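Only a single protein chain was left out; the remaining protein chains are all shown in position.
Note that the chains are named A, B, C, D and E in the order they appear, and that numbering of residues resets to 1 at the start of each chain.
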Amino acid sequence: MPHLVTFGEIMMRLAPPNHERLAQAPALAVTYGGGEANVGAALAQLGLPAAHAGCFPDNPLGRAAAGHFRRYGVDMRPCVFSETGRLGLYFLEVGASLRPSRIVYDRAESAFARLDPAAFDWPTILDGARWLHWTGITPAISAAAARACAAAIAEARRRGLTVSADVNYRRNLWQYGQKAQDVMPPLVAGCDLVVCTEGDAEDLFGIRPAAGAPNGFASVAGQLIARFPQIKQVIATRRDTQSASHERICGLLFQDGQYYETVPYDIAPVVDRIGGGDAFLAGFIYGATAYADDPARALAFATAAAALKHTIPGDVNLVTAAEVEHLVAGNTTGRLLR
Amino acid sequence: MPHLVTFGEIMMRLAPPNHERLAQAPALAVTYGGGEANVGAALAQLGLPAAHAGCFPDNPLGRAAAGHFRRYGVDMRPCVFSETGRLGLYFLEVGASLRPSRIVYDRAESAFARLDPAAFDWPTILDGARWLHWTGITPAISAAAARACAAAIAEARRRGLTVSADVNYRRNLWQYGQKAQDVMPPLVAGCDLVVCTEGDAEDLFGIRPAAGAPNGFASVAGQLIARFPQIKQVIATRRDTQSASHERICGLLFQDGQYYETVPYDIAPVVDRIGGGDAFLAGFIYGATAYADDPARALAFATAAAALKHTIPGDVNLVTAAEVEHLVAGNTTGRLLR
Amino acid sequence: MPHLVTFGEIMMRLAPPNHERLAQAPALAVTYGGGEANVGAALAQLGLPAAHAGCFPDNPLGRAAAGHFRRYGVDMRPCVFSETGRLGLYFLEVGASLRPSRIVYDRAESAFARLDPAAFDWPTILDGARWLHWTGITPAISAAAARACAAAIAEARRRGLTVSADVNYRRNLWQYGQKAQDVMPPLVAGCDLVVCTEGDAEDLFGIRPAAGAPNGFASVAGQLIARFPQIKQVIATRRDTQSASHERICGLLFQDGQYYETVPYDIAPVVDRIGGGDAFLAGFIYGATAYADDPARALAFATAAAALKHTIPGDVNLVTAAEVEHLVAGNTTGRLLR
Amino acid sequence: MPHLVTFGEIMMRLAPPNHERLAQAPALAVTYGGGEANVGAALAQLGLPAAHAGCFPDNPLGRAAAGHFRRYGVDMRPCVFSETGRLGLYFLEVGASLRPSRIVYDRAESAFARLDPAAFDWPTILDGARWLHWTGITPAISAAAARACAAAIAEARRRGLTVSADVNYRRNLWQYGQKAQDVMPPLVAGCDLVVCTEGDAEDLFGIRPAAGAPNGFASVAGQLIARFPQIKQVIATRRDTQSASHERICGLLFQDGQYYETVPYDIAPVVDRIGGGDAFLAGFIYGATAYADDPARALAFATAAAALKHTIPGDVNLVTAAEVEHLVAGNTTGRLLR
Amino acid sequence: MPHLVTFGEIMMRLAPPNHERLAQAPALAVTYGGGEANVGAALAQLGLPAAHAGCFPDNPLGRAAAGHFRRYGVDMRPCVFSETGRLGLYFLEVGASLRPSRIVYDRAESAFARLDPAAFDWPTILDGARWLHWTGITPAISAAAARACAAAIAEARRRGLTVSADVNYRRNLWQYGQKAQDVMPPLVAGCDLVVCTEGDAEDLFGIRPAAGAPNGFASVAGQLIARFPQIKQVIATRRDTQSASHERICGLLFQDGQYYETVPYDIAPVVDRIGGGDAFLAGFIYGATAYADDPARALAFATAAAALKHTIPGDVNLVTAAEVEHLVAGNTTGRLLR
Partner (left out) sequence: MPHLVTFGEIMMRLAPPNHERLAQAPALAVTYGGGEANVGAALAQLGLPAAHAGCFPDNPLGRAAAGHFRRYGVDMRPCVFSETGRLGLYFLEVGASLRPSRIVYDRAESAFARLDPAAFDWPTILDGARWLHWTGITPAISAAAARACAAAIAEARRRGLTVSADVNYRRNLWQYGQKAQDVMPPLVAGCDLVVCTEGDAEDLFGIRPAAGAPNGFASVAGQLIARFPQIKQVIATRRDTQSASHERICGLLFQDGQYYETVPYDIAPVVDRIGGGDAFLAGFIYGATAYADDPARALAFATAAAALKHTIPGDVNLVTAAEVEHLVAGNTTGRLLR
């Protein structure tokens, strides 16, 4: 029985090694990732079982993508293998210092975009699970994906699961004729926890910090909770990006009218820029179980998990709970462990 | 001034090294290829200048593809960089022995498929050139590509260039609503030289060997020439595939009512299965210049070039004319050259 | 519910690439394998679910080994992670031509050797399964492993599973004070199907071909069935090793007093020498389901699977049922699949 | 028609990866570079066409070097392939932190050093071009190279091209019996723009900052312009090297009696220490066209280009004009671009 | 004749490249190291001949390990190849930033642990040598290793060699039934020079800084010398670890009642965390010869050597004396050397 079920697209990621540019690269490192399944894989490393529902082309690429997540402990049996559509791809040029990392997406016409909502039997998929997670990318991909997402949320609510979303507004993705501003609110209304930055709140919900609010995030989070009463927690990371090689992040939480913020972590060098937010959320889901009555502790755990993610290649946060706790306990100097 | 101009699509090729399968590969070797540009690049290695007309997305992938062919001596200035469409890809699992190599195409919605025929100024592109080459893949991709191909052939004919085509019928490609059997004949009618197997002749033109014909290829070639009087030469390779690691090929030519066939070459091991036909044609174009009055010699050169191609990684035949001549001269034992 | 449950040790495999020797290798390719789990992973590729029971050290190496098999579709939940013992290793120097491949084992004191038989709850593990597979390596490793193996067989018999064993006698392994000749017979007595060569039959059971028997394998197999009446099928591959780069194998089966033998397959080059026997058995288990009434067909499937294995890097046979059928259908020439 | 023509030597660069030392490296990364052609290749990335004149051995190494620069958009047709001499090499040990990167040159007796000045038909090579660039390395290599360089400059002057030089004095190179102090002044006299540090000015021309001059570079640049009236602009980068992994650079320009200096950029980590100066000059040539009336803007562009170069492997600055402008616009934090 | 003889275990080191974790690594970089032989190899790079006595399994792994140290100039003829025991291994996950590097040891039952003390003919091994070095790891491994170590020290004393030890207390290693606190003192009593941190001094000898001592290291070193009158010098490095990617180290020496401390060096990034202490000691042994009368100079040399080590992959410090002197002379900025 999974603790967590995620729903979303998984792509192949192709990246030149050693900071090469695509124009010069004779080989590309291959891995697979998706903003939802990354959360499940990270949670499985922390010790809580996860399952993923998605849709792949029934070809060697789709099977390879599924195998990648199985390897890291995600139960992929809820996934569908389809005769139509391709595996989405993204190309990642890894920057350094003043040069940003850059993503070239190649995800159009994917099997996931063309999924059949009826192919997902949510009562079975969610049976025994305690948490459902989705992101704002999924309803952006296609009308079918949005419908499947709505069905999953509805069933999760019926069963009393905790539902979380990373609202993650990406303007370019919304191409199928619906507006995020119309599609997202009813989906978000079914959530207990959302990841939402100030920018997302404005873009999606027209919510801005109250004039003179001392803390923009808290102001926005309070308004979100007011608008969507099912939401109890709003979280986010704040990035103070120094360079492509140096991130500084801290964790933010608003809950029960109270604002929490962690100390910042410096990550230098950044080994992998991708997946920090997913690792943060996986850490928060873990923390919500391990430290159910201590939101500050859960937030600290989530933030440390996010920081560690950026030291690990690939989309997935391959760290154990003990390793995260080691950092939470203040061991920030990276002293050799024998 | 190029000797040869080619027109067609170029794709990124992604292949697991060391006979790995996609399901297990942590990295993919990257190269670029296309059945038309491969001919130009091979010809440039042989010492005759080549140029290519095609269409790429205006992104790092498209630019990388163009750079790849420039590296091997192809003038890419006739290419168009477009805001619409993606770079087509193909994934190649390299087989061994009893296990076939396998290609997974991912080329839908490419910039080339969506090209604007008006973007190619054929009088300028063909100015000073002596030869135009295209393949049956191009008109299969989209109506726009077919139109551009027809325009190129027409202009080439006006200018008196030699026109060649590898008719190369691939049933799966013809998806845009036209039939190959309708589109190809008027295009082939403009050719001086075609690569055409017995299978292609039947599929595309309904031409079969005459009953009791001692030589199927010669019979078919004769009928092709009869139907399309511009054609003077029909060529092909005959493959006697022993295993994924062992090919045997010989070259066939029908011209002036006469049939030519080379001795076969054994290639074991096959280093790269792709691009042999393109190398064959490049070799024949070279031979048509170097041995204008000796078609058997030109055919021998072309076949040796094709055999050498299978010993070289990538789509492009990186051999010099001297290296081909060395093999034509009977040096088949691969004795170390110091 | 798994179709197949396997029980046995999994080791890390470390091999210099490109035919290097250990004395010169700056890097080693890492994979994981075990004679039992390899069968499960191959079966999962063929489409039948598999689970594995084993024991790993609770450290990054043990977790990596488990993840490897999850990736290829094996349910690893029956595995135990233990505080004691190490992950067994083997180093593989990949030979070529006249130079044999060579294995240096480093598997002493492994977590598997030190497993606690009580840690495996066989009724639960075998619940819903249809087949149990073990090999003669497991009872050779330690008394504890032998006891756990006996318990698994006993429970499988109680539940009516099919039980198979690859008897696989390796003299060097039996170091814990018991003799294979004493330990193996009662275990083999619980089997429905055994893989057993003539050499194994003599070494383990003192069974030799009857004087003047026209077919040694059939003679031995018949005696085995006579001695262990639960056994209904005896299978084996016959290898006619031409060189480290060229194997020839055919499949043998004795059942119901009848002897079956397939045509031989030549594998040249051999990409990976390891795991052919495991692929053979996985193929036979698949065939026993797909062609329940046609043992010759099942044997043909198994032998083709084994042949394909030697074209794939790693211990595990990453081929689909369709790919095996393609070879069974006589497509032995490795012609490119587009 | 190229915008820029460069003339100089191109070498193969061989570098151990991952900060290895030559004593331990099992493989070397191969690329090609030369202080002049690097400028052309960088300019081609920025969108202005470039051509290069040089001399290679007519062997696979020479052809590979030429192909490398074609790939990045440089027209190599003005190059000569010669029967005499070798391809110069340099070995690069990539340092880190306190350990400097170290170059071992192996360039003696190169084809370029032995070039025949008559082999370069400068009127044809420079036809239609607007800019000629050379460096002080070229006349240091051999008397023949110096003569060819003088001929190029003379022809460029005749045609009214802008001529630039990186005077780049390297004492060790001047081995053929002439002194830099004698050879360089007449060549520099033909330049419109020079890159010249204070050290170079003293070593080559005996020019030192005027006593009490508030700005050494400006003082020296003013004297240079006084001595060589054709010169209108003197530029340089100032490096404040923090470690092998951390550079700080700013750009300097003296023109029309006025001194310009950019803000400094910190590059940490330095991905590749080589080619920053060449990227700077390419950026300045681009800027001289794009911002003809705004020398400060051109200098800002050049300096940003140089900073980005150090984040890219190889000798050549693979960045687009848009990417440089992004940095000039103040986006120094390397924030991920999706 | 070696200047230095070392005695100790050598292990194979297996490390995922590019900061990968073991769970995801498809290949492992291989090198070999041991706290004693590393000193000898580093000294040989500095120009003083070294020999090593140890014990390897007589298999390809043991021979590879010995070859590795021969490559770097260590005379391995005093080593024994044994029929019993394995080659010890260690797996190194290379951390970054906040994530520590982590070692998984797999060294039990090694050939070294099972060595026969009688196999080492110390009078012959030490003949002509001037220095013997051992570490506290050796007597921790097994009673046999401890006995051999004692015999080596005794013979070295008889011959008047300088004897040094890195006392290096690792609690986990002492598993064979003796206590470090009993075994180490008589061995240390035979030393002229020891590397000993405050922590080691307390753990092994119960020595703590005197109350109110202004300098803990000096206080402890003084007490050590008082207790073990043969000791004349106590040295150590002090690490101020900023992160897994940033170390700061300085060197400490107590001798003749006087305390010396170097300026600190910052190493950022750390290329390889392992072997800094061994490089420090090799530097000090070199310095003790080159600067016999200037302990501060010897200490400066040792500390610079240790700093450089962390910029070089592998266990061994591949730097020349000139490179160390370059750093001692204050060239800390890593400026490119042509």
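Note that contacts are C-beta pairs under 8 Å (C-beta built on N, C-alpha and C of every residue); 3 or more make two chains touch, one makes a residue touch a chain.
From a predicted model like this one, the values you see are computed outputs, not experimental measurements.
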Hidden-chain contact residue, picked from the options B:A210, B:A226 or B:V271: B:V271
Which of D:V5, D:A25 or D:A300 contacts the chain that the document leaves out: D:A25
Omitted-chain contact residue, chosen from D:R86, D:H133, D:R273 or D:K309: D:R86
Residue of C:P269, C:P295 or C:G334 touching the missing chain in the full complex: C:P269
Touch list for subunit D against the chain that is not drawn: 14, 17, 21-31, 59-61, 63-64, 67, 86-87, 89, 91, 93, 102, 104, 106, 108-109
Hidden partner chain, residues of subunit B it touches: 17, 72, 265-271, 307-308, 310-314, 318-319, 323, 326-327, 331-338
Residue ranges of subunit C at the interface with the undisplayed chain: 18-21, 23-24, 95-103, 105, 170, 172, 241-246, 269, 273
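The definition used in the following text is that only the chains that are shown with their structure count from here on.
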Graph separation of subunit A and subunit E (steps between touching chains): 1
Reference interface A-E: repeating pair among A-C, D-E or A-B with over half of contacts shared: D-E
Between subunit E and subunit B, distance of the C-alpha-averaged centres to the nearest whole Å: 62
Length of the line joining the C-alpha centres of subunit B and subunit C, rounded to whole Å: 45
Of all residues in subunit D, the ones touching two or more other chains: 72, 269
